[in-house]
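As you look at this complex, bear in mind that one protein chain is not there, while each of the others sits in place.
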Amino acid sequence: MAGKSDTPLVVKGKRIDGRKANELRKMTAEVGIIPQADGSARFTMGETVAIAGVYGPKEVLPKHQTKDDRALIRVYYSMLPFSTTDRCRPGPSRRSKEISKVMIDALEAAVITEKYPATAIEIHVQILNANAGTRTAAINAASLALANAGIEMRDLVCAVAAGKADDTVLLDLFQPEDNFGQADLPIAVMPNRNEITLVQMDGDLSSKEFDESMKLVMDSAMEIYEVQKNALIGKKENKK
Amino acid sequence: MSLVNTEFIKESLNNNVRSDGRKLEDYRDIEIETGIIPQANGSARVRLGNTEVIAGVKFSVGKPYPDTANQGMFMVNGELSPISNPNYRSGPPSPESIELSRVVDRAIRESKTVNFEDLCIEEGEAAWMLSVDIYPTNADGNLFDAGVIAALLAIKNAKFPEYDAESGKVAHETRTKNGVKLQNVPVMVTIAKVGDKLLIDPTFEEESIMEARLNIATIDNGNICAMQKGGVTPVTNEELKNAVKLATSKGKELRKLINKY
Partner (left out) sequence: MNKMVKKLHVKDNDIVVPGQLLAEGMSYIPSGKAIRDGESITSTVVGKISNKGHVVKVVPIFEKYAPKQGDKIIGKVVSMNNYGWTLDIGVPVKCELDLREGSQSFIETGKMSQFFAVGDLVFVEIIGNRNGTFKVSAKDRLYRKLPSGHLINVDSGLIPRIIGKQGSMINTLKDESGCNVVIGQNGYVYVHCDNTENVFKVQEAIKLIESNTKSSGLTEKVKKMLGGKK
């Protein structure tokens, strides 16, 4: 990871955006934002904005990929060219393909795929604005879009990263912390079941720091779940 | 995918009524927001009825082309992203995606609304590259018109980042107060031909049954700056003339609205 920041990132337990070490960024969520999709959602964590659209369950094409006993989950994660500091090239990259792959694993654990045999469920996720934590925001948006599509799930999937900057373990890093971070640990959980569906990590963490990081993530998962829940219930209330 | 009753849509067009209740020359409601993407140098969101398009501008610095050494570069990229419509597929850009990019590019470039010399930093050495990316969030027809409005307003909203000539680096975190001055407001009006009827601002459903499509962009003085015909059915000279008339008068109305942003 990159070197040290010129200015301290954590002073007396406070981060440069005023948060405490165990504090999430402000989150917002909304479902049904893409009328053409079977389910859709927007999820923001601070300045990071992800939107997700679900199409399906639908016919599997090409046909030979069909799984007779369950649904095939496909994820297409992408960052829009203007979402990053320097324009990023449109189209899939090795990075976006890997994230799509781990997102399938993270979400498929929650979807009751055997309810939809021989179908495909396609999840498209776009990052409109990137300010660290794009894959976790993407998972939160995708999980909401699946629920909005009425697809049966064991639990919602809630994701957030913990990490280390200025030798301090922090929850939900934002860009300045991420730029000089010493470790990044994105995690997705099914909070009602206490099950973990995504683990990635890069950097350097002692086993004590790791335990601390995991505690921050697990303790905050329900907070993310509540934001998702309010978005899903809110839609109904808005209609009244 | 929803069933479309082609026959009924055509029948009611004969009574000058469209399947969403609009008259032939009615545009859908337009909603505009600008400056919605913090990472972009400029951005805009445009809604035409259920159609929603986001455009973002990014500046970078490059060497000008040898034949236009005193000008900056300009590029429009659009994509029919599969998140926005069940009929759009993932994969390399489709001919339709490329057509969208190029038609929007032409409307803006040929209107001369951007003076490309303004984008030159040092003749023959360094110039701004103005990239506009257009992404539909929900595609319910007429991405062309929405794309041109979004692209234009994203450019209008854009501010140059700081450029350090010494190092040749762009400091995206430092925004200047300077933007691109627009010389005029090109407006595209898309017209669909169904039978012998011409209808403005087609929905996705109407696009799926239309026989031909005409994109006509006009500038402030009413002159035409870009056109494109799509679809295999020919149009008559008469129809084309009528379409130009429609596009010019509707363009005038839309320009008033766009000028508010």
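Residue numbering begins at 1 within each chain, and the chains themselves are lettered A and B in the order written.
Rule of thumb we're sticking to: contacts are C-beta pairs under 8 Å (C-beta built on N, C-alpha and C of every residue); 3 or more make two chains touch, one makes a residue touch a chain.
Because the structure is predicted, anything quoted here is derived from the model rather than measured.
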Chain not shown: contacting residue from B:Thr6, B:Thr236 or B:Ser249: B:Thr6
Among A:Ile99, A:Val169 or A:Leu232, the residue in touch with the chain that has been omitted: A:Leu232
Hidden partner interface residues of subunit A, rising order: 38-39, 57-59, 110, 112, 118-119, 147-156, 190-193, 225, 228-229, 232-233, 236, 239-240
Sites on subunit B contacted by the missing partner chain, in the whole complex: 1-8, 11-12, 15, 17, 19, 21
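Here is the rule we go by: only the chains that are shown with their structure count from here on.
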Distance from the mean Cα position of subunit B to that of subunit A, given in whole angstrom: 31
Interface residues, subunit B side, partner subunit A - complex: 36-41, 43, 50, 52, 54, 56-58, 60, 77, 79, 81-86, 90, 92-93, 131, 133, 135, 137-140, 170, 172-173, 204
List of subunit A residues in touch with subunit B within their complex: 33-37, 47, 49, 51-53, 55, 58, 76, 78, 80-87, 90-91, 122, 124-126, 128-131
